[in-house]
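A short write-up of the structure that comes next.
A single protein chain has been removed from this complex, and every other one stays in its place.
Moving on, here comes subunit A:
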Amino acid sequence: MRVVLAEDLYLLREGLVRLLEAHDCTVVAAVETGPDLLDALLTHRPDVAVVDVRLPPTNTDEGLQAALTARRQVPGLPVLVLSQHVEQLYARELLADGTGGIGYLLKDRVFNADQFLDAVRRVAGGGTAMDPEVIAKLLQQPTRNVPLARLTAREREVLELMAEGRSNAAIGQRLFLSDSAVGKHTASIFGKLDLAPSDDDNRRVLAVLAYLGAG
């Protein structure tokens, strides 16, 4: 897997390179500024880009903007965005084009190498990886999402994991449920939220997020 990495802190950049190289990834470019990132994304067309939101020279959301610009020119270019903090605003902007291949995680998540690489692979495969904190914030607003109030506690748990981008099998493993039970829950969630069921994991997540975001 060919990876472009953008991170301005030297230690973290080197650490990420080592982590990715150790798990069968080739880091084709490790850059530290926004303009360099855009160049690298457009020249290398990597399988996945791992991008820090805040990059020099302006130290604003330069990484995010570069990633969004690149995705406008190369639709569906898989990008995993890392940040010290998560904002629904950014999650929405990343998901807005609806083509998938998007990840948005807190930097803390790299502590757990397995989970982090799982997310990288999912994004590279065109899926999504949303940080549990984004999902938790969305689900904390029952007054804004009247249909959400109709879900049972268990269905909420399933929806949470589903929105993070996990497959039915992974959800079953997490909640100690059989595949068929998870399937039943998801069907019920789709029914209650008036969403047409679909086999496509990615579309499923987008639909859920779009629905939640509409509040």
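Of note:
The rule we apply is simple: contacts are C-beta pairs under 8 Å (C-beta built on N, C-alpha and C of every residue); 3 or more make two chains touch, one makes a residue touch a chain; residues count from 1.
Throughout what follows, contacts and distances are computed from a predicted model.
For the chain that is left out, the UniProt protein name among "Glutamate mutase sigma subunit", "histidine kinase", "Spore germination protein (Amino acid permease)" or "Cytochrome c oxidase assembly protein CtaG" is "histidine kinase".
The chain not shown here is touched by just one of A:E7, A:D47, A:D61 or A:D131, and that residue is A:D61.
Summary of contacts with the chain left out: across A:Q88, A:Q173 or A:S188, the touching residue is A:Q88. Here the missing chain is touched by one residue of A:V53, A:V79 or A:V182, and it is A:V53.
One chain of the complex is left out; on subunit A, the residues touching it are 53-54, 59-61, 64, 84-85, 87-89, 92, 107-108, 111-112, 137, 140-141, 143-144, 215.
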